[in-house]
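Only one protein chain is missing; all other protein chains are in place.
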Amino acid sequence: MSEKLVHDLTARLGAMIRELSVKNERRVYVEVAPDDLRQAVRVIFEEMGARYATATGMQVQDGFEVLHHFVFDSQRVVVSLRVSTESEEPEFDSITPLITGAEFIEREMRDLLGIQFKGHPNPKRLILSDDWPDDVYPLRRGRPWEGKVRKQV
Amino acid sequence: MGLKLKALTKSPWVFHVSAGSCNNCDIEILDCLCPRFDIERFGALLVGSVRHADALLVTGAMNRKSAMRVKKLYDQAPKPCLVLAIGTCACDQGIFRGSYALTTPLDELLPGAVTAYVPGCPPKPEAIISGLVKALQTLQDK
Partner (left out) sequence: MTTIVPIGPFHPLLEEPELFRLHVDGETVVDIEVEIGWNHRGIEKICETKTFDQVPFVVERICGICSACHPTAYVQAVEDLADIEVPERALYIRSVITELERLHSHLLWLGLAGHFLGYNTVFMWAWKYREPVLDICEELTGNRNNYAMLKVGGVRRDLDESLFPSVLERMDDLDKHLNMLVGAVTDDPVLHARLKGVGILTPEAARAYGALGPTVRASGIPIDVRRDHPYAAYDLVDWDVISVDSCDVYGRAVVRLLECLESVKIIRRCLDQMRPGEIDSGVKEIPPGEGIGHAEAPRGETFHYVRSDGTNRPIRHKARAPTYMNLPTCRATTVGESITDATIILASVDPCYSCTERMGVYDASTGQKALDGKQLIKLSQEKTRQLREEMGE
């Protein structure tokens, strides 16, 4: 299933691809440079017609990573577009201007991991409570909130 | 037992508060109202405003954003007001205990107010009804 799609992806993304790995028939992971993210998303979402599923942000050994998951329903493949940075203050381009459906997940990553998204139309807090301190990101390694969050009662 | 209490035990009006639950408990509460379990045969009625309520049915693990509202709601309810902790989450935060998004458990949030604990994940509608009946009995002794 995925051969034709991988072929198509390599042809269209070309030099933008930093790494492409085919995990199995149904899963493909592509890494691009943060600067190429918007262009790559445009190709996959607009030109190739994928459905945007969601994104996963995470803190890795050195720095941060964001995976945007795209689903090709007719070809039975999930393509995950990876961007990473080694910075301690991660910032990526927002893809919400291209895909409306990405608004929530980018705000969520900003809340929980402290990843900023350049060009997000509505960068407000999404799921943490209003009394949560601004610089504590619960999904970062360990238990970063300990000793920093006020008891409510 | 005064007339007021007597009336209350005959027809307890319940208000349902959900604060960080997985909604299974909430659905089981609603299920109690439906034809099979029909909690209305005990005179219990689900009301839309806490100011009319005799009993609060609280579900969920007390999320930081909603726990304060539970406290506010309890303050607004006319007393005596029974508080039932429905589900393991409301009883002791269950599987979510220790999470960053939660605050103090219900019985610390409303010290001394919880009348009955109905454990279970989710508790069966029978258990919820039995919890309500037992909670009403505590009033009868007064």
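Letters are used for the chains, namely A and B, taken in the order the chains are written, and counting of residues starts over at 1 for each.
We take it that a residue touches a chain if its C-beta (ideal position, glycine included) is under 8 Å from a C-beta of that chain, and two chains touch if they have at least 3 such contacts.
For clarity, every value in this text was computed on a predicted model and none was experimentally measured.
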Contact with the hidden chain (one of A:Lys4, A:Arg26 or A:Lys118)
A:Arg26
Contacting the left-out chain in the complete assembly, out of B:Gly60, B:Pro105 or B:Gly131:
B:Gly60
Subunit A residues that touch the omitted chain in the full complex
23-24, 26-27, 29, 51-54, 56, 58, 67, 69, 71, 73-74, 76, 78, 80, 99-101, 103-105, 112, 125-129, 138-139
Identify the residues of subunit B touching the omitted chain, counting contacts across the whole complex.
17-28, 30-31, 34-36, 48-49, 60-61, 63, 65-66, 69, 95-96, 98-102, 121-122, 124
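Keep in mind that, in the parts below, only the chains that are shown with their structure count from here on.
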Distance between chain centroids, defined by C-alpha means - subunit A, subunit B (Å):
40
Which residues of subunit B touch subunit A in their complex?
63-65, 67-68, 71, 100-101, 103-104, 108-109
Subunit B partner contacts - residues on subunit A that touch it in the complex:
128-132, 138, 143, 145, 149, 151-153
